[in-house]
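Only one protein chain is missing from this complex, and each of the others stays in its spot.
Note that the chains take the letters A, B, C and D in the order they are written out, and that residue 1 is the start of every chain.
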Amino acid sequence: MTTDTALPGTASDAAVRVTALCKTFRVADGFFGRKKDFAAVRDVGLSVPKGATLGIIGESGSGKTTVARMLAGLLRPTSGDILITGAPVFDAKGRTTAAGRTAAQMVFQDPYSALNPRMNVRSILAEPLTVAPRASRQEIARRVAELTDQVGMAASALEKYPHEFSGGQRQRLVIARALARKPQVLICDEPVSALDVSIQSQILNLLKDLQEEMGLTYVFIGHGLESVHFMSDRISVMYKGAVVEQGTADDILHRPGHEYTRRLIESSRAQPFKTR
Amino acid sequence: AEGGGQKDTLVFAQNVDPRNLDPQNAVQTSADRVNRNIYDRLFTRDRSMKIVPQLVTDYKQVDDETWTFQLRKDVTFQDGSPLTAKDVVFTIHRLKDPALLEARWYEQIADATAVGDHEVQIKTKGAMPTLLAVLAKSGADIVPSAFIEKNGIEEFVKAPFGSGPYKFVEWKRDDRVTLERNDAYWGGTPKWKRVEVRTIPENSTRVSELLTGGVDVATEIPVIDWKRVDAGKTAMELGETTRVMLLVLRLDDQYATKDPRVREAIDLAIDKKAIVDTLFGGKATPVRTRAPKTVFGGDPSLYNTSAYDPERAKELVKQAVADGRGVKLHYSASRGTYPMDAELAEMVTAMLKKAGFTVDLEILEGGAFGDIYSKYTNKDVYQVAFADGLMDSSYALQGFSTVLGKPRMGYSNPKVDQLLAQANRTMDTEERKKAYSEVQRIIADTDRPMVSLYTQPAAFGVSKDVAFTPRADDGFVFDDVTLAK
Amino acid sequence: MTESIGLPRAGTPARSRKALRNIPFPAIVGMVLLIVPAFVAIFAPWIMPHDPAAIDPSRALIPPLPFEGSDPAYLLGTDNLGRDMLSRLIDGSRISLLVGVLGVVLAGTIGLAAGLLAGYYGRFVDAAIMRLVDALLAIPGILLILVILGVVKPGLTTLVVVLGLTNWVVYARQIRAEVLEIRERLFVEAAKNFGVSHTRILLRHITPNVMPTFIVLSTLSVATIIITESSLSFLGLGVQPPDVSWGLMLTSGRDYITNAWWLSTLPGLAIAGTVLGILLLGDWLRDTLDPRLGV
Amino acid sequence: MGYYVGRRLLEVVPTLFLIVTIVFFLVYIVGDPVALMLGENATPERIAAIRDAMGLDDPLPVQYWHYIVSAVTGDFGDSYQYHEPALAIVLERLPATLMLAVGSIVLALVIAIPMGVWAAMHRGGAVDHLVSSISVVAKAVPTFWLGIMLIMLFSVNLGWLPVSGSGTWAHLALPMITLGTGTAAEITRLVRSSMVEILGQDYIRTAYGKGLRESFVVFKHGFSNAFIPVASITVLQFSALLGGALVTESVFAWPGLGQLLVKAVTQRDMPIVQAAVFVVAVMVIGLSILSDISFKLVDRRINLD
Partner (left out) sequence: MHGNEPLLSIRDLRVTAEKRDLTLVDGVSLDIHAGERMALVGESGSGKSLTCMSVISLLARGLRVSGGEIAWRGEDISRVSAGRMRQLRGREISMIYQEPLTSLNPVLSIGNQLGEAAKHVSASRADVLSMLDRVGFDRPERVLRQRPHELSGGMRQRVMIAMALLGRPRLLLADEPTTALDVTVQDQVLKLIYDITVETGTALLLVSHDLNVVRRIADTVAVLYTGRIAESGPTERVLSEPRHPYTDALLRSVPSLGVKADRLTAIPGRVPTPNEWTDGCRFASRCGFATATCVDKPPFAEFQGQASACWHTDRLIESKGAR
């Protein structure tokens, strides 16, 4: 296991700070059985300094999305604390706090279902701004134009509907919407998995650019090692709900500790198969 | 319905299934058509509707209120036990239970006592001119007292038996009642070995069954099918009934029909002839009274006649309007309860409109239609048909008495009350007839709380394998049907 | 076989627009079958050749045109009271369609609301609504109608209310199932992410997306209701004269099937044609709006 | 398994309670049969006397309580018409209706499955349009009209089958066809749409890829998957079918529950109405639970929650 070398900055200016996070689901056991508890996330601790990117990798079902949803305030943790820029995401009663709703926004894996097919782009982008505290009409129009521009879309896109866009363009819209309320943290759950190879790099570049411009903090989830490595300063590896190792991106790549990480790297290293 | 060789099974189809087979608790033509073949009564009506003794050999009116009846001695129930005075007394006593539907006809009977095995004494409250008619009526079927006292009526009606010509075999509700010949019948061997009384509610199905030979006799053939049935292997047999289609009017203050001119105009505006011709191919009889000719006391001068005078009707409506009287009529009628009832309502409505009325026609399904009547919520005009199971004006005209007429129609005429009371208390046939005649004239010519339209014909379809003529009481005696020659 | 990602998603406006350009033949037949009665119903007072209520026994039972004994003044013949069949059919179209449409509006509104609430809020709301739905489903609809109409006197309003009250369960079930799926979609999650209220999520995000299902269900329901109305007429509980509906004409003509076939056959054809039209159109809408709505 | 069955059964309790309550209040507002039975010349006093004797004058909560108690014990009181226990009468009539309903469903399935599969195999083609049109027309034809027409054709004109009544298989034929036609249409449409969906699935392609014959693929791989949706809708159809029986039974004078009910409603014979609705509801619910459980056993992929 790699040593947890602390990044510059103290705990207080960590943009994301997660301690002992657990999530248990009640699921049906077997086909006819009664409910039983299933620990999807177990005792996860994460810390991301402001402006940095934390990559999370792990096999399917290891709990990545579950962590992401809790960070975004969409899912109430069973236990554990989540602080985004120092403010708790959930209050004592387990309700999402106002800070929890604004400070962290999510970019979803599937841009095809992340946009309401029955709303045009303008209303999609405007919607976050209509939520209290509600912005004025002019303010909304201005922000919407600004956002479209930021993600590199033409103003003409505003009157169109999601289906009129390709996957890559939709993902830009998803990102633009996530940025609408000026969050400090973006949680990207496999943002490029559903996209064409040639488009993936556009989106990754965009995310990088935005981070630079606005000093955003990212939690970047992926299951391809290449893109996570490209995006992240530090990487956490999840396996069966727990973080099994974490370290700087290069450390993980060059000195993988966990068996799963090793296999992942091996399969990405593209050595031609040898005949037995 | 073909038997091997000689036909010995009669299949009869009616449109309504019996409610139950308790003779004292059915009041229903369809039940009576079964019951009167299972039971005997003290008296019965012959084919010409004359009251004749059945179980009685001899009878005597001792005084105004006391009668004695000698019973036949050779009568046994179908279980073999003899029918005695005890059974007659039991039956009459049973009819005193007000919860039984037949009870009200027997209210005037004070008591019955057995005088020996074969003599019964009946006491009435005051003179009761209708006693014999009542004893010849559906509820008066004599039931076996011993069995019922022992097992209770619930057990009895599951497999009822009487002393009549046919024995009950089985009743499959909404399907058929099966009966077989009572070989031990005192009145000689009944004609049919087996009789099936089927229930086929849908008109066209009943007609089809008749046409295909599935049934021998079928009731309620719709007018439109008369021609078709009256051809080939089947024939129509039309008869009279006591059922009169009429309009019940309302004389209370809030109704337009309070104005006698309005009521008269209604009477004059309706072309009964046209109605009868259109709806019944001329086979129904226009009448101006609730008691037709076939009913005792029915005034023949009001039979087969009409007061149609459209001009005068218009005139009356105009007058009423000029006086500021409303001529907007609320008209309630049924659909499917009586033959052609909805069509009639539409025709009458059209005629009333022609005379200058405004008509608000409301046609209702059976239950809702009945509700109006039973809750006394009938408005200006309520179209309904009434029969007279007693075949005596005392029943038919009773509704015009203040007791019944007031809540129903807002009608009360002391003269009518007096005439009705008088007719009900005298044994003098002629005097009764006169009184009833006078009541009918008052109703038809001056008061008009009801406007009678026509008597409904009985429309039987009959296979040519058999011969049958309907009875005026709409009943059905199996042995009236004979094999065709 | 499998549609690849490149295709626009089902139910999107562009897809609908595109589909409009190449409407399949059955759908065109369906539209024609529907436009005719709809047109007739709207313009009834102006196109009825005779007074549909004018009784004249002298001209009763005239057969329709090409048949022997017909009268050119009465294209489709007359009924047993001498009323013009064509005029009555035209008049009847109004009530038949009105009952169908209003019944669906009512059923649809209740069903949509119930389905949305049950599907979205789940838990107690869901359990309560679904138990009611189960209960109503277990009592055959027509039976319920029969019992209700046994009480209240039948008429246009009652009929609409009763049909509405018995038909909403179908909507509730289907829409609930749909909502259960839609509420898991990421755009709902996104909306929750920035704090959009439940009401707004229901109205802006979920409702528009159940509309295809809703529309398809509605077409089917109109058909069902029109047919139910005629069954009710048969049982004596439908529209009552002097109002005219096709169902009423059909049933009151039933004794005449062998003698004057047109009395019941013509309204029967009108019903069958309209229902056929609705169903054809519904099939097409289903294919166009939502290929997943299998049943 | 036990847990699931238990939960499913537990859900039935509120459902049944709702049904019973709905029926009670409907019936309550319907009013009573007394006046209807008494006929023309009954005085208001007499009506009141009989109503009192029948316990119809009790206050609403009392009546409701009596009714709930009797529903629980399965005693709905005596029929006003027949003066016999309502439940017994209803149960006596049930077999005839069940026979008709089951017969119709079997008939419908026998017709609908091949038609639907056939149409799905030729999706978009002439066969498909033909089948769709037939099924739509079949659905659009009013039941009673069809019944009367069938009688005209097969009984009156051809003389092949008896007009009405019950007892033999020949008697069952026409009502079964009449009642089954609409259901057949419904199921045909359902089979077609399920099959269209299934025939587009990847595993169908896999089956073809193995080199299997078309008919084999369609029936073994296609229909095996359509079976459950079709079967569960068929179960739902059952309830609609019992509704259709009201009309069919009247047309064919078939002595089933339908006729009993229509009459009970018009005659305001409320014990019968209550018992009948209850029995039908219990049957439909029972059937749907049974089918859910058996489908779940057959196909363990189904998530019933």
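Throughout what follows, a contact is a pair of C-beta atoms (placed from the backbone, for glycine too) under 8 Å apart; a residue touches a chain by one contact, two chains touch by 3 or more.
Just so you know, these numbers come straight off a predicted model, no measurement behind them.
Novice: Just one of A:116, A:200, A:217 or A:246 touches the chain that is missing; which is it?
Specialist: Per the contact definition at the top, the residue touching the missing chain is A:200.
Novice: Which residue, D:93, D:139, D:221 or D:296, contacts the hidden chain when the whole complex is considered?
Specialist: The one listed residue touching the chain not shown is D:221.
Novice: Please output the residues of subunit D touching the missing chain, sorted low to high.
Specialist: So the residues of subunit D touching the unseen chain are 123-124, 200-203, 205-214, 220-221, 224-225, 299-301.
Novice: Against the chain that's been left off, what residues of subunit A make contact? List them.
Specialist: 59-60, 166, 168-169, 196-202, 204-205, 208, 223-227, 229-230, 249-250, 253, 260, 263-273, 275-276
Assume only the chains that are shown with their structure count from here on.
Novice: Going by CA means, which chain is nearest the middle of everything shown?
Specialist: D
Novice: Hey, which chain ends up farthest from subunit A, C-alpha centres compared?
Specialist: B
Novice: Starting from the mean Cα coordinates of subunit B and subunit C, work out the distance between those two points in Å.
Specialist: Distance between chain centres, rounded to whole Å: 44 Å.
Novice: Centre to centre, by mean C-alpha position, how many angstrom separate subunit A and subunit B?
Specialist: Comparing mean C-alpha positions, subunit B is 87 Å from subunit A.
Novice: Enumerate the residues of subunit D that touch no fewer than two other chains.
Specialist: Where subunit D meets two or more other chains at a single residue, that happens at 30-31, 144, 148, 152, 250, 265-266, 268.
Novice: Subunit C: which residues touch two or more other chains?
Specialist: As it turns out, subunit C has residues touching two or more other chains at 150-151, 235-236, 254, 257-258.
Novice: In their complex, what parts of subunit B are in touch with subunit D?
Specialist: It is residues 17, 19-20, 22, 25, 27, 98-99, 101, 104, 154, 157, 172-176, 198-202, 204-205, 208-209, 211-212, 214, 365-367, 370-371, 373-376, 386, 395, 398-399, 403-404, 407 of subunit B that touch subunit D.
Novice: So in the complex, the part of subunit A that touches subunit C is made up of which residues?
Specialist: It is residues 69, 72-74, 96, 98, 101-102, 105-106, 108-110, 112-119, 127-128, 131-132, 161-164, 167, 174, 177-178, 180-181, 194 of subunit A that touch subunit C.
Novice: Touching residues of subunit D toward subunit B in the complex: what are they?
Specialist: Residues in contact with subunit B: 30-31, 34-44, 46-47, 49-50, 53, 81-84, 89, 92-93, 144, 148, 151-152, 155-156, 159, 162-166, 250-253, 255-256, 259-260, 263, 265-268.
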